[in-house]
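With one protein chain held back, the other chains of the complex are shown just where they sit.
Right, subunit A next:
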Amino acid sequence: MAALVVRLSCLGKRWVLACIDGGSRHGRGAAIGLTSRRKRGQSSVAQQPLIAVQKSRKGEREWAAVVGLEIHAQISSNSKLFSGSQVHFAAPPNSLVSFFDASLPGTLPVLNRRCVEAAVMTGLALNCRINKKSLFDRKHYFYADLPAGYQITQQRLPIAVNGCLAYSVSVGKKPSQVSTRTVRIKQIQLEQDSGKSLHDEPRSQTLIDLNRAGVGLLEVVLEPDMSCGEEAASAVRELQLILQALGTSQANMAEGQLRVDANISVHHPGEPLGVRTEVKNLNSARFLAKAIDFEIKRQIHELENGRKILNETRSFDDKLGCTMPMRDKEGKQDYRFMPEPNLPPLLLYDTASLPPGADPQQVINIDWIRERLPELPGKTREKLIQQYGMLPEHSFTLLNEVGLLEFFQNVIKETRAEPKKVTSWVLNIFLGFLKQQNLAVNESPVTPSALAELLNLLDRKAISSSAARQVFEELWRSKGKTPSQIVSEKKLELMQDQEALERVCHTVMEGHPQVGVEGRRKAMHFSAC
C-alpha cells in the first residue's frame, strides 16, 4: 500500500488557488489543476496554501474544505485498560470478559500501567506536552455494547496535548515532488473501547460480544488543518507507522485496531467555517480518502443548490461510494460528563520530580520513557537517505510497504552490489512483481538471499541486466531454485572470454555479408562490452 502515491484528485484543488483567473472551467478535480499548471508553466511547489480550493461547475466562488480527524488506536497490551482480562483479536464470544467489563455491581476500575506508558510514548513521539496530572471522566450514553452506560475517558484533562504530526503528500506528477505538511495534535487521551454489536436484521435483534469492552484506546485528536482526503490518508498512514514503530499499537485498520472518524466542513475562503458533519467508522485507508472527498463534494453540491448542511453523523457505504446519514442519532448528544469518582488523578513524574524512595512499579518517569523511545519513521528515512544515498521518495516507499524495509535490509546484508542498485531492484522490479500479483512482502516467492545472490552475479558481471531480469522472473515462478542454478540451466552466463567473443562476432558477420561497415562496427563494439 503506497498511500503517498495518490496524486491527482487532490492536486487540482490546490493549484486553482494559485491560478485563479476565472478562465479555465473544467469542473472539479485533477483536470483543472494540471491544465492550469501546464499553461502557466509552474513547476515550483514552494508556496502551498494550507487549504485546498475547489472550483465549482457553475463558476461560482471557490470552496475550501476543512477536515479534522479523531483517531482511535487500540493499545497493544496484554490486558485491558481497567481490568485484567485479556486483549486478543479472535476469541470465543464473551470469553475475555471480567466482571468489571460486564459492569457487574461492586466492581472497580484498576488502571493498567502499560497503557499509561503507551500513552506517554505516543505523546512524546508526537511532540506533545505530557500533562503531569490528568483526570478520568465518565461519558454517558446508552447503547447495548456499553454495559455500564458510560465510557471512562479523559475529557477535562487528557494525558497529552498540543503536539504535531508531520506527513508527506505528493504535489506533482513526478514522484520526487513531495511536500511536507504538519497537522496539529489537539490531545491524546486514554479511554475504554466498547463491545461489539452484530446486527441481526431479519430477527430484529443485536448480538453483543463484550470481548472488546474495556480494551485500552488512545484517542488522538487532530486539529482541522487538513483539506482533502489525500492529506487525511497520508496523516493517518504516518501515524500508523509511528504507532507501529513505538509498539504502542499494531494500528491494523483491517482488524479494527485503528479507527478514524472525520469531521468535514466547507466554506468560502475568508468566510467563517461551515457546518460540519462527522463521518464515522472509516475502517480502511482507501475508503478514508474516498469518503472524505465524497463528503466534501456532497456538501459543496448541497450548498450550491441552496440547501443547508445538517450537523449530523454519517457513515460511508463503500459499495455505493457515498456517505449516508446514520440512524440512531437523535440531535446533539448530551454526554453528561462527570469526573470518574473511582479514580484519583493520574500523576506522572520526571527525573527531577520523582519522589525519593518511591516504588518504581507505582511511578512513571517521563524522562526515562523519553530516553528509551524507539527510532521513529522520520528518523529511519533520514538514515536510509544518508546511508544509502537514496531519494526521499524511495525512503517513503520502503517504509510504507509492510515488510519491505526488512526485506531491503536483508538483501543489503548479503550482497556486494551497490546500495543504489539494490534500491532500484527492490523498489522497481521486486515491488512491481508484488503489486502485479497483489502479494504482500511476506508472501513473496523470492527470498532476500535469492535476490542478493542474483545481484552479486550482476555485480560480478557474470550476467547481463536483461539476463538478470529473466532469472528474476524464473525465480518468481519456480521456488527452490537458486539464481546460479537458473543461470546455468538457461545458459545465461555472459561470455567472459574476449577471444571467443570475437570469434562469435566474426561468424555472425560472415554469415551476413550484406551488413555494412556500420553493422560490423556495432557488432565488434557489442562484443567488447
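Methods note: a contact is a pair of C-beta atoms (placed from the backbone, for glycine too) under 8 Å apart; a residue touches a chain by one contact, two chains touch by 3 or more; residues count from 1.
Heads up, the rule we're going with is that contacts and distances are computed from a predicted model.
**Q** Given that one chain of this complex has been left out, which of "Glutamyl-tRNA(Gln) amidotransferase subunit C, mitochondrial", "Vacuolar protein-sorting-associated protein 36", "IBH1-like N-terminal domain-containing protein" or "NEDD8-activating enzyme E1 catalytic subunit" is its protein name according to UniProt?
**A** So the chain that does not appear here would be "Glutamyl-tRNA(Gln) amidotransferase subunit C, mitochondrial", according to UniProt.
**Q** Looking at A:98, A:299, A:313 or A:365, which residue reaches the missing chain?
**A** A:98
**Q** Of the residues listed, A:201, A:271 or A:371, which one is in contact with the missing chain?
**A** Here the residue in touch with the unshown chain is A:201.
**Q** When the complex is taken as a whole, what residues of subunit A touch the one chain not shown?
**A** Residues in contact with the chain left out: 77-79, 83-86, 92-100, 102, 104, 110-116, 135, 140, 142-144, 156-157, 197-201, 204-210, 327-328, 330, 334, 336, 339, 341, 343-347, 361-362, 364.
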